[in-house]
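All protein chains of the complex are present and in place, except for one that has been dropped.
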Amino acid sequence: MKKTAQASVLMEFNKPLKLQSYPLVDLEPGAAIARVVLAGVCGSDVHLQHGHYPIPLPNILGHESVGVIERIGSQEIRDLSGQIVHEGDQVLIMSSIPCGQCYFCRVLAQRNLCEKRFVYGVSKSAAEPPHLSGGYAEYMYLRPGTGLVKIPPGITPEEAISLGCAGPTAVNGVLYQTKITAGDTVAVQGSGPVGIAAAMIARLSGAKKILLIGGPASRIHFAKKINLADWYLNIFDVNDPEERVKRVLEQTDNGRGADVVLECAGFPVAVQEGWKMVRRDGKYLVLGHYTDKGAIMLNPTIITQKQMKIFGSWAFVEPHYLKYMDLIPLFKRSFPLIEMITFFPLSEANQALQAVEKGEVIKAVIRP
Amino acid sequence: MKKTAQASVLMEFNKPLKLQSYPLVDLEPGAAIARVVLAGVCGSDVHLQHGHYPIPLPNILGHESVGVIERIGSQEIRDLSGQIVHEGDQVLIMSSIPCGQCYFCRVLAQRNLCEKRFVYGVSKSAAEPPHLSGGYAEYMYLRPGTGLVKIPPGITPEEAISLGCAGPTAVNGVLYQTKITAGDTVAVQGSGPVGIAAAMIARLSGAKKILLIGGPASRIHFAKKINLADWYLNIFDVNDPEERVKRVLEQTDNGRGADVVLECAGFPVAVQEGWKMVRRDGKYLVLGHYTDKGAIMLNPTIITQKQMKIFGSWAFVEPHYLKYMDLIPLFKRSFPLIEMITFFPLSEANQALQAVEKGEVIKAVIRP
Amino acid sequence: MKKTAQASVLMEFNKPLKLQSYPLVDLEPGAAIARVVLAGVCGSDVHLQHGHYPIPLPNILGHESVGVIERIGSQEIRDLSGQIVHEGDQVLIMSSIPCGQCYFCRVLAQRNLCEKRFVYGVSKSAAEPPHLSGGYAEYMYLRPGTGLVKIPPGITPEEAISLGCAGPTAVNGVLYQTKITAGDTVAVQGSGPVGIAAAMIARLSGAKKILLIGGPASRIHFAKKINLADWYLNIFDVNDPEERVKRVLEQTDNGRGADVVLECAGFPVAVQEGWKMVRRDGKYLVLGHYTDKGAIMLNPTIITQKQMKIFGSWAFVEPHYLKYMDLIPLFKRSFPLIEMITFFPLSEANQALQAVEKGEVIKAVIRP
Partner (left out) sequence: MKKTAQASVLMEFNKPLKLQSYPLVDLEPGAAIARVVLAGVCGSDVHLQHGHYPIPLPNILGHESVGVIERIGSQEIRDLSGQIVHEGDQVLIMSSIPCGQCYFCRVLAQRNLCEKRFVYGVSKSAAEPPHLSGGYAEYMYLRPGTGLVKIPPGITPEEAISLGCAGPTAVNGVLYQTKITAGDTVAVQGSGPVGIAAAMIARLSGAKKILLIGGPASRIHFAKKINLADWYLNIFDVNDPEERVKRVLEQTDNGRGADVVLECAGFPVAVQEGWKMVRRDGKYLVLGHYTDKGAIMLNPTIITQKQMKIFGSWAFVEPHYLKYMDLIPLFKRSFPLIEMITFFPLSEANQALQAVEKGEVIKAVIRP
């Protein structure tokens, strides 16, 4: 193993990342070193680059990572399923480590709500040891408590990373918060990575009919190509929101509305439209609103009159991450996961970020 | 039994009710005649009087009724708990009869969502037989399938009707949709009949702390008098919504927010404030928005970031009604139910409606 | 339409059915006449023939039916989804009509628990009008309130009936009572019609791994042929129950046990074994114990120590029946439904019953 590792580092906000070299430090008990095989580029990395959140600099971005375990500290490590992790194992590396002590970790047992989570590619400056805390690098230092999932035989690292953190995010939202039942009619608002992941999970869970409302045309084209849904609406083709709602309702049983509507768009206006697409006693998930895009006019009487159930879902943590890995072989049977990915070398991390920012790719992945 | 019955009848919208006389018709199998002992005056009766909904005229208002069974048709009748109903029994009379055949009745098994429900005091003209389909009358004709609950020994008719339809409405919202757990901190927005009923149910269910946000002063005064909550905020005393939110949060564990917030106010602005009062992973019930009071600016990012669960609740039906009766002896142990009521004779139904419209009474009840 | 209809009738218990002719009577409002296209032969029909339950004789057996609507009474009929039913429509005919008035129908809203359900092929003597109350006949008289589901385009009557009443029975048990989540490891005990239906539903719902424990060899052979599960255990190959449990546990993540175990075997000993196959905090469904096969030694400490959740599931009613129809197109994508069926003409109803009794067929269906 090398003694230093290259990384593509955010030195200043709104400036291109720069290749830097950092030493590989000694391992504390419970820690490990992974050679990064693949590092996903998330839409939020673009926000981080632009300084939309106060992160310490210099910072090695990258919170979606597949690695090979190269060295393990003095203590045995187990993956989330309880299997011992050995050197040479290929693993998915969970993005965050909850504190384990706060009200959300211990009492609510909703570790995804932990307010002191350590997040790879976000929380720590690369200037301080152990330096290598992001995926855009040759190596990562895996702190004690990092959630790892061994990639099972028959699954490639590329498949494992193909949905990025949108995968476990949608697992929390769709399977844990909203809970869908086989036979449901499911409308998905949004055709980006979260919408794609949500639709795939709905498909796997036995949705009777999936209605995809998204855009632009290139995304709808891709969705059709992989047979993601049963019906598609490009919002740029139908400008009138009422008309969009009408068309969606027409696709549902007796026009009653979808059993479940999954908002994965991230625009408040989607919520306005989406509430009208749900049938009475149906469910609505607000999954896309990580970022505050502001308020919008919403009518609470719809909630009462429809006896709606509305769910939010924030991030993900161990159960969602392990479940995500469990689903990948099933995704693979129905969808060509790898076709979603465009690869970039570590030296082209900036191009990868730009491709994501411009929406030129479905999923950008760095191969260090 | 008399051959005719007097009733206080809405002949024209926005005009006072008039006393009229109608014949008692023969009973079809499954039907019964009840002498009306008490008839609650609901806030929605005021809306009906003003023609806010298209109901047939002439109309005998009144959908909250306690009666004594005077005559039973050729078929045995059982109450909701399965007990045989005999002549002379005192019964609570459920306001609506679902159709039993539609998707909501048979498939969703949410009969409260039935779109073809017959509603006493609403659905039928008094001009047509069986004429007596509302509570503001000496007698009511109980159609086959009417939900009855025998009033158990130890409970007076006055206690049984004291919460009117706000009682079972709150049962559906609080116990069936939202589900609260003993030890929860519960904030209630609204101090009218629905808010009072919701707070009582929260108390019964073991709420650790009940925060009542309402007004005007007379209502808060009454709430304090019956020891309805653990803390009170008169919204007219604190005009700034942010300040109101701040004060509520201060009353919650470590300022995290209420475990459950129950909206019983009926004003969209309450929802805006209320979402800010819920703790992360907490629950919010929109119970007060029967009537469309319009849209308001709401920010969906709150739902995602808090991982909130929002529930609507529409009306009530048999399970909620029987449960409501089951709770009355428990309410009675903690609260002086009868103090809520102001009584009016049948001849003063108009005065009762006015007292409700002006907010001069907590609960108006006609004693025919 | 003919004026009389032939039917294969149980005249005496333990005697062969006999062909008889009955008149088609006039229709009351809400009723209809269906020409029977297919009539499933259920295992419980064998019990009925042997007089294990007190049913009136003569009796036209058959509670699993597909028909074509030939005549409709004076009142509009809608199917469970709310669509108007027209003459000529092909429909699945639900086996039972709940009373709509009892505690289970109105208060619990669990119409499948109704104790006064009318059941086709069971409840009524063929000697009394309307005579034709069972599926083993050319025509059926459909009483008001019968649950119908139109068979959608693309689905044949044969596919619609292929799982018989095992289909909606498993829908209630697996989707409504137990609720499985995509990614679950699911063990199914039993490889008869209910076990097959349960495994198919688990597959549709995204089970990660399905372990089928059943027998005899012919059933396991069939299950393998249609690719029903991911792993199979023929109980006749492994006589030692502890060894069977051990082998199942080996197939689960880290040997922790299955997330969900579905008992579809109908033998008490299966429950004894099955509790040992569940992981801690996992779920167990007792679906196969319609008939009382007696008690067995079971250790309650397992329930406490594992913090297990055990669910029962009784019969099915409208939601499960409509959901079943909704799932048929999905079943069809993965499984060759028609290969399960062996067809018999009406004149060979006795042969069909014998084939079911001897386990010679997966599913026997009469084509009148």
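Just a few scattered comments:
As written, the chain order gives the labels A, B and C, with residue 1 at the start of each chain.
Heads up, the rule we're going with is that a residue touches a chain if its C-beta (ideal position, glycine included) is under 8 Å from a C-beta of that chain, and two chains touch if they have at least 3 such contacts.
What you see is a predicted model; the values in this text were computed from it and never measured.
Among C:288, C:319 or C:368, only C:288 touches the chain that is left out of the view.
Summary of contacts with the chain left out: across A:91, A:126, A:223 or A:322, the touching residue is A:322. Here one chain is not drawn; of C:54, C:153 or C:300, the residue touching it is C:300.
Across B:81, B:123, B:156 or B:350, the residue that sits in touch with the chain not pictured is B:81. Counting over the whole complex, subunit C has residues 103-104, 108, 110, 112-113, 177, 254, 256, 263, 268, 271, 280-281, 286-314 touching the chain that is not drawn.
On the side of subunit B, the interface with the absent chain consists of residues 81-83, 175, 179, 181-183, 201, 204-206, 208, 253-254, 256, 323, 326-327, 329-330, using the contact rule stated above. Across the interface with the omitted chain, subunit A contributes residues 78, 80-82, 100-103, 106-111, 145, 147, 317-319, 322.
As a convention for this text, only the chains that are shown with their structure count from here on.
Centre to centre, using the average C-alpha position, subunit A and subunit B are separated by 44 Å. Counting partner chains per residue, subunit B shows two or more touched chains at residues 103, 108, 110.
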